[in-house]
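Structure first, commentary second.
With one protein chain withheld, the remaining protein chains of the complex are depicted in position.
As written, the chain order gives the labels A and B, with residue 1 at the start of each chain.
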Amino acid sequence: MSSKRLSSAKELEELRKEILAKRDPAKPVITICTGTACQTYGSLKIYQEFADEIKKQGLEGSAVEARPTGCHGFCEQGPVVVIFPQEICYVRVKLEDVPEIVSRTLARGEVIERLLYEDPVTGERIAKDPEIPFYKNQMRLVFGNNRHINPRDIDDYIALGGYAALSRALFQMTPEQVLEEIKRSNLRGRGGGGFPTGIKWETTRNAPGEPKYVVVNCDEGDPGAYMDRSIMEGNPNGVLEGLIIGAYAIGSHEGFIYVRQEYPIAYENTIQAIRQAEECGFLGKNILGSGFDFEVKVHRGAGAFVSGESTALMSAIEGKVGEPKLKYIHTAVSGINGRPSCLNNVETWANVPLIINKGADWFNSTGTDGSKGTKIFSLVGKVNNTGLVEVPMGMTLRQLIYDIGGGIPKGKKFKAVQTGGPSGGVIPEQHLDTPIDFDELTKLGSMMGSGGTVVMDEDTCMVDTARYFISFCCEESCGKCIPCREGLRMLREILTDICEGKGQEGDIEAIEDIAEVMQDASLCALGTTAANPALSTLRYFRDEYEAHIKEKRCPAKACKVLTSYYIDPEKCTACRICFRNCPTEAIHGDKNIVHWIEQEKCIKCNTCFEVCPPRFSAVRKISGEPLPPPPAPGIEVIREKKR
Amino acid sequence: MTVTLQIDGKEVKAREGMTILEAAKEAGIEIPALCYHDKLEPYGACRVCSVEVERKGRVRIVVSCGYPVEEGLIVRTRSPRVDRIRKVLIELIAPTTMVDGEVAGEIKKLAKEYGADIHRFESRFRTVPTRCILCGKCVRYCDEVVGEHAIGFVGRGIERRVVFFPEEARACLTCQACFNLCPTGKIPAETDFVVFDGFSIDDYLPGKS
Partner (left out) sequence: MVSKTKSKKSTKFSSAVRRAVGSYQKDKDMLIQILLDLQSMFGWLPQEVLAEVSEQLEVPITQVYQIASYYKAFSLMPRGRHIVRVCMGTACQVRGSPQLLNIISAMLDLKPYETSRDMRFTLETVNCLGCCAMGPVVVVDDAYHSKPATPALKKIFGSAK
């Protein structure tokens, strides 16, 4: 890392040239994804192995470089490595593959077929990262940088053009001009609210009172969403640059980054980035010699979803408990210590340098009328290509799930896609051609939310899904206000009862009654939106609720109390796989003796159903019908000559 | 500066900075509330004082204890929507506040006025009733007015509780200010100053003898 404190725009450009001069674009660079998920696949060891192997084969120094990067997004296929400049992408890389990759691909430019991504439909092996269907259909404007950057080395970010936007803003634009550009871009908050960012900035700027604050909300709490984590981990300077530009536009000299405690790597990388940015002169006094001062502090959360709500987050920054406050004056006017405070999500800030570099008109050329630009989604659940994806607003949900996501695994039928986390709702098949757009998703009874997109199939129970989200909010509620605390308590009891076959007439009406009071009367957005999953599943899957209540049947055969597991004696071949895997030893049987499940010991873990080989499919799930009696003991297996 | 607004069809003049609740009170219009106290900062926990406000044709539900008066605002302290909110709120807190199958005091009054069925959610309330609605008047009075910080909130969500801190609570013997503030009568019923039986931080801390 270069160590000079820059004091002019010119010096920044000179530094950039200097860094680039030392980087031969033809020199192979292998980037290894070390985002949290790939790390759990062992990618840090793999990176170390590459570093060691490169030395061992005498390729270090100017010949070849190994670079650990943040998340690339293709989580299902991790560990992922990409070799530049050819952009060769190897997936599911193992430690044993490293020497071969170094000697063949890095040293000689040879492609190793077996490590390439294989298209599941055509069987074709695809060598180049941008040609893999998962990536091809994306528009990785914000997230794409992750592949090139070691988040612990600011030089990588500068080499990519980092901090050019800051320089432009400070020296070629007035704060008002920066504000105008963001307003013109129509950028809307990426944290869930979708509020026009430019207007929020303007409100903060115009509000009376000093000092003004800017805040990065990295308290990403929606379960299933990890976009912000990956941006903060993989490109903290991208967020910092946006924050400093925003501070300049608003007239703020002090900022905060609030990171969830559950994201230790993001926290460490952010601290490191701040340190390096300060050393370079992008933070602190007299930034780049412009006369503009700005400092930033990092606060860790301590494990409370509700602390991501703006008044709660600001309370936590003040050292008080992170629960929402009664407030009818927007935090942009009265926030931290009663001062104007502009809070935006990580992804929102990360879009700012792009807009300043390329202009509002460029930003407006992507997206729909009401939703410009791109959005990063975490595409998870019952989908083949699980990972983080960035797509232009306006792409349809179907394209997202099928063209990029690769559809539903194991040939199962799509049932719904859940968006917006605990504040959102489910979207069924008939609406899959809806374009991704803030207002379109809201019209369907869901919302864009922070980007968590959970795909559900025929085996997912919609009532259980509502119960899950309500339970989540019940646990995360701060408990201050009656409608949320007591409303969620009661909704959880009712939904749990329904899932356990104890649903009663009038339950659906009670759910709707409580939900509407929560929407009207809760103190904060957790309370007003917590019942959305229940209302949304009722809107599209009321039949499932009625089956649970009236017939004590779970159509998806997922609700434990309403579902029993049964081994069909005519299909069982006593392969013993289920017996070996049953965690409670509830399965009885022997070689050549038909197996059977002792219901009292069965904990409905679904293991036997999953491990029974598909060619036998002897395990059945039964719901809403009486269970056949266990077979007479000692029945021998029926073996047919041909199956 | 004077602000003119309309509450329940009546023209009301208020001072800028007043809340709807305060302005209504001065105009002789009663809005029920459980967590409001004129010596305390508005807290917004009970939501009983919710009202409908209309501005430029847009209707919202807000809590009158916290919403500042605005010129030309139209306020309705009763309406089907508002009444339903109050009814359901009482139905939700009834199980935890019931003593011998009955509710008392302000909660009983509200149950009657809004036609709440206090037994509606009883069968599904499956935990030990605390008799506390977490209005926070005791905690806030001790913090903001008395300055002793002898009583506080612990926990979160449905595990949120109010507890005394015995070492700080030495002044409680002579103070007793929170006793009359408690809308459910829990504090006077369950406190005996020395032990704060079942009610102190030491009982809350897990594994404590």
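Just so it is clear, a residue touches a chain if its C-beta (ideal position, glycine included) is under 8 Å from a C-beta of that chain, and two chains touch if they have at least 3 such contacts.
Quantities reported herein were computed from a predicted structural model and do not represent experimental measurements.
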| item | value |
| --- | --- |
| Contact set of the excluded chain (shown chains only) | A, B |
| Option from A:C342, A:L397 or A:M456 whose C-beta touches the chain left out | A:M456 |
| Residue in contact with the excluded chain [from A:E49, A:E76, A:D219 or A:E241] | A:E76 |
| Selected from B:D38, B:D100 or B:E167 as touching the chain missing from the view | B:E167 |
| Among A:L95, A:V333, A:L535 or A:C605, the residue in touch with the chain that has been omitted | A:C605 |
| Residue among A:E131, A:E176, A:E318 or A:D543 touching the omitted chain | A:E318 |
| Residues from subunit B at the interface with the omitted partner, ascending | 139, 143, 149-156, 165-168, 201-202, 204-207 |
| Hidden partner interface residues of subunit A, rising order | 36-37, 39-41, 75-76, 78, 221-226, 229-230, 261-263, 299-305, 316-323, 378, 380-382, 386-387, 418, 421, 452, 454-456, 460, 468-469, 472, 476, 478, 560, 580-584, 603-607 |
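Everything that follows uses one rule, which is that only the chains that are shown with their structure count from here on.
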| item | value |
| --- | --- |
| Of all residues in subunit A, those that touch subunit B in their complex | 304, 321, 325-328, 474-483, 485-490, 493-494, 497, 510, 513-514, 516-517, 520-523 |
| In the complex with subunit A, residue positions of subunit B that touch it | 42-48, 50, 61-63, 65-68, 81, 84-85, 88-89, 92-93, 96, 120-121, 124-126, 133-134, 136, 153, 155-160 |
